[in-house]
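Missing here is one protein chain; the remaining ones are kept as they sit in the complex.
On to chain A.
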Amino acid sequence: MLRSLEQLDDLTSTVTAPDALLQLLPPDGNRVAHPDLDPWVADIDGAALAALYDDLSVIRRLDVEATALQRQGELGLWPPLLGQEAAQVGSARALRRDDFVFTSYRENGVAYCRGVAIAELMPVWRGTALSGWNPYDVGMATPAVIIGAQTLHATGYALGCAIDGADSVAVAYFGDGATSQGDVAEAMVYAASFHVPVIFFCQNNHWAISEPVGLQATRPIADRAPAYGIPSLRVDGNDVLAVMAVMRIALDRARTGGGPTFIEAVTYRMGPHTTSDDPGRYVDPVERAEWAAKDPIDRLERHLDSLGLLTDELRESVKRSADGAAAELRRACLALPEPEALTVFDNVYAEPHSGLERQKREYSAYLSMFEGGAS
């Protein structure tokens, strides 16, 4: 098992070669061997591969459906994760129920894997609520919109795990843009100094809205962590198997007192930043086409095919499951009730606040002047 900084040397050495990525499943779908990673995914048999294929396909289908809902005027906004499915599934499926993840807003695939109900993905984007689920039900905080802020929350949660003597792990998901935020640097300082079980999982999708990753970092992002005393791994983020392997390595380190690990999953945002964005103004179509050839789902299909597992039956079952999820997303979205007017005052505080109670009383009286009252 790879636990100490020294033992990770072989793996982390990839960091110094900017183009080198840890990989098990190249774009052609032919599995390559890696002596350090192979043992960590030795249990991923045909059925497990099929389950990952299902996850990736469902998440992409949900993403497409949500984008369509926005185009039809049913959602205010949607941040597509197109292209990042393997980074999210490979990492999230490595977690235990009692782990806790703190994400940004593009991690709807992580949410799906954590068991967030499909219906619960919608309220934020339809504008009916500021969050969709109870974090304690699924071990996942509701998304942080201030990029990078959640890396500190994960570090604090991990500090709590350490104080409790628990072997649960906290995971911070963030993007390449967030790595320029001071909070991410501070989180790494704290995580290293306190030696807490936290994983910094950076999806380098190459874009922070229109700013290319080269503007955030002139060296591989994974290079930064070792300077804080945190080993880092740079993985092909479109390779679901390699992502799962490095995540399992990091989780094992964290659970056994090894402290924090930084993972840079190199992927590509194939869609716009959000449905309000126009990547046509800044994305080079040639570069995008190169990444389309590295698609995470295509390569898993090729791999399954190479194993003789990509049967019509599997294709059919995955399509059914993806279409069913999309139908559920649409149904749940359209069924969301309009929030009641006076709920604007709810849950600002856990305990009564005289100033806010007065405002609520007065606004209620105001509304009661209108037909229908406080609705």
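A few points about this structure:
The definition used in the following text is that a residue touches a chain if its C-beta (ideal position, glycine included) is under 8 Å from a C-beta of that chain, and two chains touch if they have at least 3 such contacts; residues count from 1.
Note that in this section contacts and distances are computed from a predicted model.
According to UniProt, the chain absent from the figure is "2-oxoisovalerate dehydrogenase E1 component beta subunit", selected among "Extracellular solute-binding protein", "2-oxoisovalerate dehydrogenase E1 component beta subunit", "ABC transporter permease" or "Spore germination protein KA". Summary of contacts with the chain left out: across A:Leu52, A:Leu69 or A:Leu152, the touching residue is A:Leu152.
Of the candidate positions A:Pro135, A:Pro212, A:Gly229 or A:Pro279, contact with the unshown chain belongs to A:Pro135. Only one residue from A:Trp40, A:Tyr53, A:Trp78 or A:Phe102 touches the chain missing from this view: A:Phe102. Mapped onto chain A, the footprint of the missing chain covers residues 100, 102, 129-131, 134-136, 141-142, 144, 146, 149, 151-164, 170, 182-183, 186-187, 189-190, 193-194, 346-351, 353-356.
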